[in-house]
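My structure is below; once you've seen it, I'll send some questions.
One protein chain omitted, others in place.
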Amino acid sequence: MSSSALAVSDRLRATSRARHAKDRALMVLAWAALVVAVVPLVAIAWFLVEQGVRSISLEFFTSDPPGDLSASGGGIRNAVVGTLLMTGLATLIAVPAGIALAVFAREIGGRVAGSVRFVVDVLAGLPSIVVGIFVYSLVVVTTGHFSGLAGAVALAVIELPVIVVASDELLRLTDRRIDEGTRALGMLRWRSFLSVFIPTALSGIITGVLLAVSRAIGETAPLIFTALGNNFFTLDMNEPVQAMPLLIYRNALNSAFPAARDRAMGTALVLVVIVLAFNLMGRWIARRARPADQR
Amino acid sequence: MTTTSRPQGIHALRRPRGLGQDGVFRLTLRVVAVLIVIPVLWMMVDTFAETVPVWERFGIPGFVTGLRWAPSFTIYGALPFIYGTLLTSAIAMVIAVPVAVLIALLITEILPPRARTWVAVAVDLLAAIPSVVYGLWGLLVLVPVLRPFEQAVAGTAGKVVPFLAGPTPGPSYFAAGVVVSIMIIPIIAALSREVFAATPRLQREAVRALGGTRWDVIRTVVIPLGRSGVLAAIILGLARAIGETIAVTMVIGNAPKIGASIFSPGFTLASVIANEFNEANQELHPEALIALGLVLLVISVLVNGLAILIRQRFARGVGRVV
Partner (left out) sequence: MTTTPIRLQPPPVEPAPVVSVSAASHNAKMLEPAELSVELSGVNAFYGSRRVVRDISLPVRSNAITAIIGPSGCGKSTLLRCINRMHELTPGAHVEGRIEYHGIDLYAPDIDPVAVRRTIGMVFQQPNPFPTMSIHDNVAAPARFNGLIAGKAAEHDLVERCLRQAALWDEVKDKLKAGGTSLSGGQQQRLCIARALALEPDVLLMDEPCSALDPIATLQVENLMVELKRDYTIIIVTHNMQQASRVSDQTAFLTMGDDRAGYLVEMADTVEIFTNPRQQLTEDYVSGRFG
């Protein structure tokens, strides 16, 4: 091997050890960070499955909790039904309202739309407990009592900005060319939205709705001042209604009692499964739709 | 004007009488928007109206700087809770920011594309877990696990610095800060990831072509270009930390005073409201709690506004938080 070849090979090899060391140090740090973040995920999953599964039985879903938290037995039927009722009603309110606001912001434009976007941004940034206080003042104080309806309104206010932002962003992404296509064909605007823009953005809007629902289902703080909670089963939305997060919270505060502790963990497992199901479904739809968006 | 050659006469082109369908559509949109926005604004005004007696009695500065919270004596001061909110948020940020930014770098710069998605999903799942579940886990698992560490710190550094001193009962500002940090890591990581991923490929390749290592790419391109976007992400994480309620309520120990050490039990604005609201039966107690909510509202609107401002000014490419 000639000396010049040696020099070249040295040059090729010796790209500063120090720089490579930094590169490697960064890798180590980054992996360590990931471990720091994922350890809790695994720990929580393990904790829920290991401790929660034993509470789960048929009775857990078909009966209501005993009046006394410290007593064992009973189930969480009232909380499951209450959560579904309130989240369902909230979604029925928030989805049309959210899409209407997004369509409004896009179609009307100008300063009014700007202020609507601002209100939505403020709502999106509000701590959920503040939303609870707002709805308490608006609904509970006005009607004079806590109710499932108030809880549903609070959850709707939490869902609303998520749905508006998802729809707004997507309606905006809808190509300008498509917009011109509908204009040049002399299509009426409501027709363009109904038949072209919203269908084009639909998967994104559905993703937004599913993520909003998955967030609303797990909310506790706003329900404390609105739905309040109820030890009994009820379908009457004018009465206080129980919800899974409320049940977990109240039982956890009494976790010195083994029965309350087990009940809280069983419910938490069910809640996390439901929330993750909605969340993953939303992400799955978003992912499936992505190639179509890039057309 | 004479007749026209084509059958589409002027009649076909004439404007419809009245608003027309598009006019009705736009009017409907306006009405609906007003019907949605008005109640939202109304409930804010209404909430403020509820708290008027508190402001009349203590004054805004008096309430905000009041050190004592004693409902049975009708004395209400917000300072212990403002302190608790700021301290737990600070602890959470100290832990979460470096971890989250490193994870974002790991995902965008280091992992192969296939692993990227999986890690991103795993981190995002952390954001989906409900607050109350973090609280439950924090209370039953994390607080006991943290105690030996707290005792060790209190027994050494705590001997010199009162801020780190014992006793270490378990539930504390520190425990709350740790739980909150776990909750905001995925938020900051997800937003930073978007920022880093938006780095133009040409720029990365330019550094690589000049013989740069991955570290060089990060140092010279990714971080400088993403700085303001990451700052916005951090501030949005801070906003979340400030407003976090239930998980904090479950691990902070619930003491309405300023604890001298980070290992003392305390209260944040959000957690005192959640904890006391349903049992608030003293004079002005509910109103004072709602007033705390307004203080929280002001702080979080300021912090969010700062993030929005930074994003609009400097980081056009960053998406809004969903």
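So that you can tell them apart, the chains are marked A and B in the order they are listed, and the count of residues begins at 1 in each.
Keep this in mind: a residue touches a chain if its C-beta (ideal position, glycine included) is under 8 Å from a C-beta of that chain, and two chains touch if they have at least 3 such contacts.
Worth saying up front: this structure is predicted, and the values here are computed from it rather than measured.
*Asks:* Check the options A:M27, A:V141 or A:L202 and report the residue that touches the missing chain.
*Replies:* The single option touching the absent chain is A:L202.
*Asks:* Name every residue on subunit A in touch with the hidden partner chain.
*Replies:* These residues touch the chain not displayed: 109, 175, 177-178, 180-188, 191, 195-196, 199-200, 202, 292, 295.
*Asks:* Which residues does subunit B use to touch the chain missing from this display?
*Replies:* 1-10, 12-22, 24
Note that in this section only the chains that are shown with their structure count from here on.
*Asks:* Nearest whole angstrom, what separates the Cα centre of subunit A from the Cα centre of subunit B?
*Replies:* Chain centroid spacing, subunit A to subunit B, equals 14 Å.
*Asks:* Touching subunit B in the complex: which residues of subunit A?
*Replies:* Residue list for subunit A touching subunit B: 15, 19-20, 22-23, 26-27, 29-34, 36-38, 40-41, 43-44, 47-48, 97, 100-101, 103-104, 107-108, 112, 116, 119, 121-130, 133-138, 141, 157, 160, 162, 165-166, 169, 188-190, 208, 211, 214-215, 217-221, 224-225, 228, 245, 248-249, 252-253, 255, 261, 264-265, 268, 271-272, 275-276, 279, 283.
*Asks:* Using the touch definition from the top, list the residues of subunit B that touch subunit A in their complex.
*Replies:* Going by the criterion above, the answer is residues 21-22, 25-26, 29-30, 32-33, 36-37, 39-44, 46-47, 49-50, 98-100, 102-103, 105-106, 110, 119, 121-126, 128-137, 139-141, 182, 185-186, 189, 211, 213-216, 218, 239, 242-246, 250, 270, 273-274, 277-278, 290, 293, 296-297, 300-301, 303-304, 308, 319-322.
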